[in-house]
Every structure is written in C-alpha cells, then in structure tokens.
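My structure is below; once you've seen it, I'll send some questions.
Note that this complex is displayed minus one protein chain, with the remaining chains in position.
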Amino acid sequence: MKKMLAGLAVALLSLALCFSSALAEDEIVFGETALITGVFGFAGGELHEGIVDYFNYTNENGGIRGHKIKHVFEDCGYKVDCSVAAFKKIQAEYKPLFYSGDSTGFMKAINPELKATENTLMSGVSYATNLTDAATYTRSFIIGPSYSDQMAILLTHAANEQPGAKIAIVHSDSGFGNDPIKAAKVKAKELGLDLVEVITTKSGSVDVTTDVLKLRRKNPDYVLFHGYVLTPINEFMQQMRDLGLKTKFMGTYWSSSELMIMKGGPSADGYLGVMHLNYFDMEKSPGKEWDAMRAYNLKVHPDKASRPNFYMFGWFQGMVWAEAIGRTLDAGKPLTAENLRATINAIENWDTGGIASVPVTFRNNSIPVGRIFRANIAKGRYEPVSETITIN
Amino acid sequence: MDWLFFIESSLAGLCTGAIYALVALGFVIIYKATKVINFAIGEIMMISAYFFLTFAGIFAWPLWLALPAAVVSGGLLGGLTEKTIIRPMLGESPISVIMVTIGLSNILVGTAQIIWGGGPQVLPGFLPRQPIFLGEIYVSSKIAFSALIAVAMLICYLLYFRFSRGGVALRATASDQAASFSMGISVPRVFNFAWIFGCMATALAGILFSASGGLSPHSGGMALAILVVVIFGGLDSILGALVGGLIIGWLETIVGAFWGGEYKMLAIFTLLTLILVIKPYGLFGTKEIERL
Amino acid sequence: MRIADAVSSYSDDEAIFRTRTQRVWMGILLACLLAFPFVVSPYLLFLGCLIGIAVISATGLNILVGLTGQISLGQGAFMGVGAYTSVWLANQFALSLAVTLPLAGLLTALVGVIVGLPSLRVKGLYLAIATMAASVILHFVFVHWESVTAGNLGLNLQHAKLFGMELDSDFKLYFVIIPLALIAVTGARNLLRTRIGRAFIAVRDRDISAEVLGVNLLRYKLLSFGLSSFYAGCAGALWAYFFKVITPESFPLEVSIFYLAAIIVGGMGTILGPILGAAFMTLVPEMLKVLTLLLEPIIANAQVHLAPMKGVVFGILIVGFLLFEPHGLAEIWRKIQRFFRLWPFKT
Partner (left out) sequence: MSDPILTLEGITLSFGGLRALNEVSFDMPEGGITTVIGPNGAGKTSLFNTISGFYRPQAGRVLFRGKDISRLHPPKRAKLGLARTFQNIALFRGMTVIDNIKLGAHSHLQTGLLSALVYFGRARREELELREKIESKIIDFLEIDHIRNLPVASLSYGLQKRVELARALAIGPEILLLDEPVAGMNREEKEDMARFILDLNQEWQMTILMVEHDMEMVMDISDKVVVLNFGEVIAQGKAAEVKENPEVLKAYLGSGDVADMRRRLGAENASGAG
C-alpha cells in the first residue's frame, strides 16, 4: 500500500520534472523519434548514434554559427502511436526546428499535425516514394533517393553494364518491401531490360529454396533485393552460388549495410549496393568532413572502430539540418519553416566533404542521386564502382 | 505444369516440414503433460540459436560440443520456465496460461536484445553446402541436412518415449495425472522433465532454422506456423505433430512457389480454419468428453 | 467512515452507485475529465485520447474474454476492420462521424460473429488459434483488397466531421472520444445487471449447466463476439480519425496482445479492470521513458541502453500480475478503498 503510493508520487514527480527542464536562450532544438528497439532497432540504433555524435561534434566545435544544438529524443520501437505521442510531447515542450521520424507510417500519420506546427520540418528513416509528393508533404523531405529512385539507379547501372540484361526482383511482402515495385517494373521496361521474375517473400522468410529454384530456371543476370533488413539475402546468394549461377546481386540502401552482406562470406563478394553516402570504411579518404567524423568517432567511441552505413545516415541527416540552418542564418533570414524549406530546396551541388558520395542536390523533397558500391569481401569494405547516377 | 519444379519444391517443403514436426513434437510433449500451450516457443527457438552462436561463434567450441550444449541449454531454459512461472499457473484458465507464455516471450526478446544486441547475426556454418542432385532434381543440402538431423532427433524421441522409464512416466501422466500420482510417479518431476525435453527439441529446431534463415531477437516470429501445425494435427497427438508438420511445411512451400510468398500465411491459416470447422480437434486430436 | 449501506428499495439495491459518497466521487471524476483538456499539455491530451480509445477496445474485449470466457487474439484485426470501414465511408461519401462510427461498429460486429462461429465447436486454446487465423486472414485482406484499402500504402483521412463541425484537433476529438468511452463503459456495466450479462457469465463459468438452465449457448457466444467486435470496430474507427492514416501495419497481432494484457493487468471480468488496465498499459511505456530520462545522469546514455527494457517490463507486468495479483489492478483498487473506508480505525 505504502509502496504503491510512493511509486505514484515518484511517477508524478518525474512527470513534473520532465516538463520543467529549461531551455537556454540561443539553443536550437532538434527532435527525434529514435528506433532503438523493435525489428529495425539494430539499424535505428546506429542511425541514432550517428545523429547524436554529429550534434556533439558540432557543439564541441562551436555549434551552428554559435548556436548550440539541443537534441531531444524518445525510442518507440516502430510503433506509430508511441511515435505520435513522442512527437507531441517534444513539440509541446521544445518546438524543434527539425525532427527525425522513425517510420513511413509515422511520417504519413503526423503530416497534418506537422503542417500545423509553427516551424518544424521533418526527415527520417523513410525513403518511401510517397513522401516525394511535395504538394502533400510540404514539411517533410527525404535525406537521399526514394526507394523508387534507388531501384532506378540500380537498374540504370545494370543497363549501363549490360544492355538488355535479364533482371529479377526479390522483395518482402510489407509496406516497405512493396513500395517501389510498380515503379521499378516501369523503369526496367524503359531501360530496355528484360524483367524475368518478381518474387515476393513473406517477411522473415526462412526457406528460400523454392525461390532459388525459380531463379535458377530464369537464370537472371541481376537479382535486385529490396525490403529486407534481417535478410534472407545471404541465403539467396549462397544457394545460388552453390548452384554455380553467375548472377550479380544488388540491393537498396537498407540492404547494403556491412552488418549483413559482409557476413555472407565469399558468395556475397561483388554484391552491388546503392548509396548516396560514403561508407565509414573506405580505401582512401573521400574528404575532410569524413576524416573529422572518423576522428571524432574514434575519440568518443574507441571501442567501435567501424560503423555500418546507418551511422553515416544519422550523421548526414544532422549535417543537412545544420547546413540548412547555417545557410538561412547566413542569408540573414529568421529561422522559420518557410525559410528553411526554401534553403533546402535551393541546395545544389553541395560538397559535404566526403560524407555523401555524391554532390547533394535537392529535388522533389529528396536527393535523387546515388552511386553504386561493390562489396569486396576480402577487404571487408564497399568500393565505389560507378559514377554519380542522377534520376530525373 | 512444371513437374520437375513441383517435385523439387515438394522436397524442399517436406524438409522444412520435418523441422516443423520437430518443434511440434516438443510442443505436444509439453501440452500432453502440462496442458500448456506455449506461445513462447518461437522465442525459445531464438534464444537457443543465440546459445549456439555464443558457444560455437564466440567461445569457438567445436561443433560436437557446441550443438549439444546449446540444445541442453535450451532445455534447461524450458525447465527453469516451468519451475518459475508455469507451475504456479497450472489449473488456471487457458487464457491466463496462454498470457503467461506471451509475457515470457516478451521478456525473452528484450533479454536477447540486451545481451546480444539487436543486430542480425549469422550462425557459424556447420551444414554442408554442396548442392545435391537426385538425377535432375535439386535439393539444397543445407535444408536437406537440417531435415536429416531433425528426423534423427525425432526418432530418438519416439524410441525414448516408447521404451524408457521416463517416457512411460510421461505417457502415464498425460493420460491420467491422478492415477500416475497414486502409482508413485512424481507428477511435478514429470512436468519439469516434459518442459526440458520439449524445449530441447524446440532448441534444436531453432538452431537449424537460424542456420539458414539468419538470427535476430525478433526471429521468434518463425514459430507462427508451428501453432498451425499443432492445431492441425491435434494438440495432444504426437502422430498429429509429425503428419501436421510435413503437410503444413509442404503446403506452405508449394503455395509460396506457385502463388508467391505473400500467400503462405493465408494458405496455412485458411487450412487451419477449415480443419477447425470439419474436425475441431485436429486430424488426430482427442475430443475432450464433457460432463455435467 | 461508512458503516453500512442503507437501502430502502430493490431499485436502490440494483443501482450502479448505491451510496451518496459514490455519486459524489463520480461527479468529481466527471468534472476532472471535463476540465482535463483545458489544463494539460498537448502531449497529455494526446495520451488522454489514446487512453479513451484503449478503454473502449479493452472494455469490448473484456465482454468477450472476461465475461464470456472466450479467448480472442483478434481484437487488433477487428479494430482494423472498424478503421478501414470508417475511413472508406468517410472518404467515399463524405459522411459524418455520427454515421461512420456506428456503421464501422456494425460491420465489425458482423465480422466478429463470423469469426466467432468456431467457438460453438472449440474452446480455449483451439479458439485462441482460430481467432489468430482470422486476424491473419483479415490482415491479408487489408493488404490485398487494394481498391478499398489501397494496399500497403494505406489510406489517409481528412478531419472527422460531426454535426457540421470539423474535428481538427485533439482538443475537439477529446470531447467525442471520452463521452463515447463513458457510454461504452456504462453500456457494459448495464449489461452486467441484466439477463444478457448473467448469461455471459454463466457461459464462462459452466457453459453446459447454463445451457440446461435455459441459456442458448449459440446465441450468447455469438452475441458476445458481436458485441465485443462492435466495441473494437468503434475503437478502430476512432483510432483512424485520431491518427488520420491507416495501413495494414497499424493493427498487427501485437495490438491484440496489448489488449489482452490490458484486461489481465486491469482485472478480467470486472468493469473497472479494463479501464485501469487500458490506462496503465498505455502509460507504462511513457513512465519508463521518464524514468530512463531521470537515470541519464547516473547511467550514461540510459535512454539508449535501457530501451530494450520496455519489452521486458511489458512481459514482467503480464507474468507478474498473473502470478501475484490475478485479479489485477481492480482488486488492488478495492483493497485501497477498503483501507480508506476503515481508516483510521484499522490500518
């Protein structure tokens, strides 16, 4: 009885505390619904650390034009109602300028709310094709090419390497997995590629044998994977290699991390991923910012010598936000949503010092640009194999 | 109709089915003894696969040691579960017992994430990879060897339960608890024993699945099909577990091969609905006699 | 301290609130609910609405599981049916919430009755899996009936309309959700003191005896499924109006489990239980976040490291309540009441 009352008191007290934290005058606030738990937690956790590290790094180097960054976040494990709650809480208390959303569902759900906020712009983990609709999503943008654009980049690369090649697409049966499939079919036709097979697997699929059998019969030159994080990709590649198939494998951003493909062993060698960012591990430095990031990571996380591409995503996202604010301040404009939006839309051929693998240009709420990287299993790293591919 | 493809798919499906049968057997052993439907079965598979990863991958034990050690650890986890949270619930309403195992599954997922992190893992390869060709017919050796191991374990179990003292005690308890108690069988020990053995079968299947399907704290979802298998075969029927496992494994694979992966769950759950309408207690389950 | 309840007529004895004290407290509670949206932050207002929706759904599930003793793992999918129905009706015909909500409830009730059909032949564990099958099949329908559901893309919804007014904020929706939740709870409470409620409990406690005593099992099991799904459908419709977007992934199996957990933690088979359970289970993750924030100075990066604890705590709550307080929060509340009723004479 007494214990319960005490518990209640603690809970109320903590609620009160949580609403009383003061905000310093010239701080700029960024909000985030992090994705630390749940099915995508392993990727979201790295992404989150990338964001945190970038903000700390910026603060240690004087902030954005002298403004310190305050970062507030909550973990929601991919649950929309929780994310909405977190957004409202952070919005009520801090009115952040930028906010990172943790799922496509959340970013869609929050859109009306977001438009009603004073000054908040949102980007996040989603590359959903819908979000490129700038008329509906006036306050959201994508930090990279949309899933459809990613597929288009991969297909373009295949068409360049081998005109008229036979293509198979393997995707998961989920909102994420189904997103770009229609667009990809159209694009393949446009590029004169021969789409021989589209395989839908249930998410978390265990046995890929029959799918491999199908692929063996069609013997495609390229297999494109999309919609996987805890992938059956390795199993696909292994069985197909065991069968002696010479197919090349490709995958979209979330399927191009070091966490899965590098564990695939020899059969994963030569896997092609699409990235608008550079990887954390590169043969030679792509730029000054990249060096600074590595040095900073080494300083604060001496135990983590390598990072997957999700970390880069987080760092880059923070960087885009800071750049938008910096440019707006430089232009002498107040930090309103309209001004920030205009600044982002105007970003053209921005050199990120090696964080992005391409010059950054915003179009259609997104950065429809990418490069193809190739997995070199022996060296344990990805290597760029294509020039910048831009989708119009 | 591509008959070669059909045969190849059927073989792959039956191999998956053999592993399903192994999990289902573990499930049925637990159900027969304690009347508990274990919704945490997928998570026990997942944790056991992490045990194997730890022993074989991190401690670098040889396979002959790591595999049995992981299986036994999975069994001990089952025994511990029975002792701590299942035993106090015996005799409670089915809903309470189901929910306690669902609670357990949440605890196991969180624990796995805390201990091993949320990232995907690849188990050290211990299955042969050379493709097998039976004439024209291709069989993935990984899945074929998984099935062989599962079948070997199944046979051991069946022999054990038929001929050993422990097996007799288990069967006696399953058919009449009060009578077995009066004959000097320690019913609580049999319960514990059933959980240990049931979870050992589950653990092995978990390792086999993860060996080709990859592993993460959320891999437990793979066990959803097992619930279909046991209801389809009959909750208290070992024969039902074996036949149900093979049929469901086969059906799932064939539907996936010919219609697409998105129809797999639909197909097996539709079959489940049909069987519930036609034979409410599954193919081989016994109907409970109701009394006033 | 109260000594006894003086009751002068059967009508008084059958009333929900038998004493003056109870009525006064109820009045205070209503006043608080009314004042709530005027004084709290948008975040707490959001949580208030969320709890209101959860209360409706949990109360419905309690009718089926707690009162009638039929296990269902389909509550989440039923909410989905209600959500899709209301969104489709609202988008196609620009109907008001006053129309879409009952229609969503009715259609869901129909689906619930169909899903409940196996309950005539199977019980307990078999029924649990049968309802799970229904939710898998419904999920498939949500994904693949693209002309109605738009598949994986999901549907967007404009602001709800009611009597010519746009419900364009949580503040306005609150005044729809909370009264509906009160109506839902009162309905369940009323049901409990009539022949239907008694028949439900009789089916739960001893179905065969109930049948011999004149209760038609077929009718009451299906009635319970239908009624429970009606509640779920209404809750789902409100959920859709509240979040303004639905996808097939909005209503996974976890939602069904969440509601089962809520009525277990709250106290099955009582009226208060689902209310307390829905509120508690909605607030626990929020409380945990606050707690980890407080631990931040002590444990570096506590927010990140303790995140997986949420699942563990959810599991421990279920197991812990089942093992140590199977009658849930409602029972704890009763104990507190008894304590204060006797206070200060007995401590």
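When the chains are written out, they are named A, B and C in that same order, and each has its own residue count from 1.
In this section, a contact is a pair of C-beta atoms (placed from the backbone, for glycine too) under 8 Å apart; a residue touches a chain by one contact, two chains touch by 3 or more.
Since we're looking at a predicted model, the values are computed, not measured.
Summary of contacts with the chain left out: across C:202, C:234, C:304 or C:329, the touching residue is C:202.
Considering the full assembly, C:213 is the residue among C:30, C:165 or C:213 that touches the omitted chain. Contact with the chain that does not appear here is found for just one residue of C:56, C:73, C:223 or C:318, C:223.
Listed here are the chain C residues that touch the chain not shown: 10-11, 13-14, 187, 190-191, 193-199, 201-202, 204-206, 208-217, 223, 227, 269.
As a working rule, only the chains that are shown with their structure count from here on.
More contacting C-beta pairs link the chains of B-C than the other of the two pairs B-C and A-C. We define each chain's centre as the mean of its Cα atoms; on that basis chain B and chain C are separated by 33 Å. Shared contact sites, meaning residues of chain A that touch two or more other chains, fall at 36-37, 41, 45, 173. For chain C, residues touching at least two other chains, in rising order: 143, 308, 310-311. Across the interface of their complex, chain B is touched by residues 65, 69, 71, 117-118, 121-126, 128-130, 132-134, 136-137, 140, 143-144, 208-209, 212, 257, 260-261, 264, 268, 308-319, 322-323, 326 of chain C. Listing the residues of chain B that touch chain A in their complex gives 5, 8-9, 12-13, 15-16, 110, 113, 117-122, 125, 129-131, 138, 140-143, 209, 212-214, 216, 218-219, 221-222, 253, 256-257, 260-262, 264-265. Chain contact summary for the complex, chain C toward chain A: residues 41-43, 46-47, 50, 143, 151-154, 156, 159, 170, 243-245, 247-250, 285-287, 289-291, 293-294, 303-304, 307-308, 310-311, 332, 335-336, 339.
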